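Some chains omitted; the rest stay in position.
Chain naming follows the written order as A, B and C, and within any one chain the residues start at number 1.
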Amino acid sequence: MTLGEAAEELVRLGTDFHRRGWMLGTSGNLSTVMSREPLRVAITASSIDKGRMNPRQILEVDGNGKMLQGVEGRPSAETLLHLEVIRSTGAGAVMHTHSVWTTVLSDFHHGQGGFGIEGYEMLKGLEGIQTHEHREWIPVVENSQDMAALALKAHALLAEHPKTHGLLVRRHGMYTWGKDLATAARHVEILEFLMEAVGRRQMMEPT
Amino acid sequence: MTLGEAAEELVRLGTDFHRRGWMLGTSGNLSTVMSREPLRVAITASSIDKGRMNPRQILEVDGNGKMLQGVEGRPSAETLLHLEVIRSTGAGAVMHTHSVWTTVLSDFHHGQGGFGIEGYEMLKGLEGIQTHEHREWIPVVENSQDMAALALKAHALLAEHPKTHGLLVRRHGMYTWGKDLATAARHVEILEFLMEAVGRRQMMEPT
Amino acid sequence: MTLGEAAEELVRLGTDFHRRGWMLGTSGNLSTVMSREPLRVAITASSIDKGRMNPRQILEVDGNGKMLQGVEGRPSAETLLHLEVIRSTGAGAVMHTHSVWTTVLSDFHHGQGGFGIEGYEMLKGLEGIQTHEHREWIPVVENSQDMAALALKAHALLAEHPKTHGLLVRRHGMYTWGKDLATAARHVEILEFLMEAVGRRQMMEPT
C-alpha cells in the first residue's frame, strides 16, 4: 500500500466519521500499516479539522513515530498509542474516535475499570466472535496528556486482555483496530452501536 | 422478478437502512420472493458490509435455503428464518434489521414474552390496520445461534399470533415482512418509529 | 398558484420532512390554498409513501373536500381537518406531521388537555410572536377515526384558542399552519425544535 492509497482511504473514513459525529472538530486519528518490516504507518496529521480533510494531511511515520513523508502538518502525539496497539495486537489499522456515547460511558463506568457487553447479536460483527453468548470486556483507562505513559498502560491492558477489540480512555474516546482498514472501520460501527444500545438501556432503568 | 431486479431493490433498501443505523456493520438480511412454485427467494449474502453493498452479493436460494445462483458469498444461516416467515405468513418480502431501539426494547420486555403497542395512529401504516384502536403484540424470543431451533420458535409464534406484523429476537433485532418489498420496507419504517416512540415514552416516566 | 406549482412545493417539503423523520411511512398530509373564492386546496393524496412522493400524488379539492383534479390516489379523510383549519385560522397552508417527540408529548400531557411552552427564544419563530416572554398553549385532543368529529373538536379549540399556532392529536401527531407555505413549513421546524427541547428537559428531571 502506497501513502497515496492509504491517504485516499483514511480521508474517506475520516470524512464519514466526522459526518456521523465520531470525529468532530479536530478530534480523533486514523492509521493503517503500510509495511511491517520495516514498520511504516500512514496516519492523520495532528489537529486537522476532520470535516475538511485532504490527502496531503496523511503522513508516513516509522516505528518510533518519526515522520518520513508528508506535506501538511506533523504526527500527532497519539501516534505512540497507535504504534503500541499495532505492535501489541498485530492490527493492520487503528481507529481512534470521540463519540458522545463512548465519552459518557467511559465516565460512567470508569470506577470499575471498564464494563462488559454481553449477549448482543451485534457482537458477532467483531472479528473472531461467532456467537452472541460472548462477554466483551471494554477496559476504561484514565486520560492523560503523557502519551508514553498512556501507551504503557495500553500495553499492560492488551497483555491482560489479549482478545479485546477496543478500549476507552476516560472522557476522551475509543480505540479500536482490525487486521485491515475495512475490519477496523467495521469495528467502529459495531462498537458505537453497542455503546449506544448499552447507554440507552441504562437510561431505561436508571440506577 | 429476475435476480437482477431483486438485487437492485435489495441493494437500494440495504444501503438506505445502513445510512439510517438499522443495518450497521454486517448486521441484518433482506429477502424477496422471486417465484412461489417452486419457491425461489433472493436474499443478501452472509456477512456483507451493508454500507458498501453491490448487486453481486444478492443470491438466489430454493425453499431449503440451497443456493442456486449468485456471484459473491454464501446464504446466511438466517435464511432459514426468512423461509419460515415466508411460508407461515405468505409474505413476499422479509426484512431483518438491527436498530438500537429494537435491541433495547427486546431486552427490556423480554421477561413478559413481548409487549403491546396500542393506540398509536402510526399503527395504521401496518397492512390491514384501519384504526389506531388496535393493540399490536410484538413477541420477543430469546436469541440463539441454532437457526433451525429459532425457525421452529418463529413457526409456533406465528401460528399463535397470525396477525402480528413483526417479532423481535432478544438483544438482536427485528423481523418484519409484507406482501411485497414496498410494504415490507414501509413496515420497517413504521415499526422503527413506534419502537422509538414507546422507548422514549418509557424514559419520560421511568418505572 | 397552479396545481403544478403547488405540487412541486408540497413534494419538496414532504420529501424533506420524511428524511427528517416527521412523515415516515404513509403518515402525514400537507396542503396549500390555491384560491379563496371559491376555495381550492392542493393536498397530498391518501396513503402515499412520503419517501417516494411525486407531483402526480398532489390533488386539487374544493371546500367540501371533493376532488376536482388529480392523477394518482384520492383525498385523505384528514382533508376535512385541513379545511377546518384553513377556515378557522385563515391559513394559506396546513402541515400535519407525525414525529416521535410530538407523539410522546401528546401522550404525556393528554390528561391536562395540553401543555404550555414558555420563555423560549425560539417561540419568536412563530408568526406574530415578538418576545420569548410568551406562553404558547399547545392543545392536545384525543385521537379519533371520525374525521368530522375531529374537525368539530378542532373548530371548538381554535375558537377557544384563536392565537394558537399548532395542536396535537394524542399518539398521532401535530397540525400547524401559516399564512403561506414557507411560514407553515417554518412553524413545523420551530415546533419540532420546541417539542424536543421540552421533552429532553423533562427527561433531565423526571417527575
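Worth pointing out:
Note that contacts are C-beta pairs under 8 Å (C-beta built on N, C-alpha and C of every residue); 3 or more make two chains touch, one makes a residue touch a chain.
Model, not experiment: these values are computed from the prediction.
Assembly remark, whole complex in this entry with 3 chains visible in place, copy number of the identical chain is 4.
The rule is simple: only the chains that are shown with their structure count from here on.
Remark: rotation between chain B and chain C after Cα superposition is 90° (nearest 5). Averaging Cα coordinates per chain and for the whole protein, the chain whose average falls nearest the overall one is B.
Mean C-alpha positions place chain A and chain C at a centre distance of 44 Å.
The distance from the centre of chain A to the centre of chain B, each centre being the mean of the chain's C-alpha atoms, comes to 31 Å.
Of all residues in chain C, none touches 2 or more other chains.
Against chain B, the residues of chain C that register as touching in their complex are 21, 24-27, 49, 51, 98, 100-101, 103-104, 107-108, 143, 145, 169-173, 199, 202-203, 206-207.
Per the touch definition, chain A reaches chain B in the complex via residues 119-122, 125, 130-133, 182, 186, 189-190, 192-193, 196-197, 200-201, 203-206.
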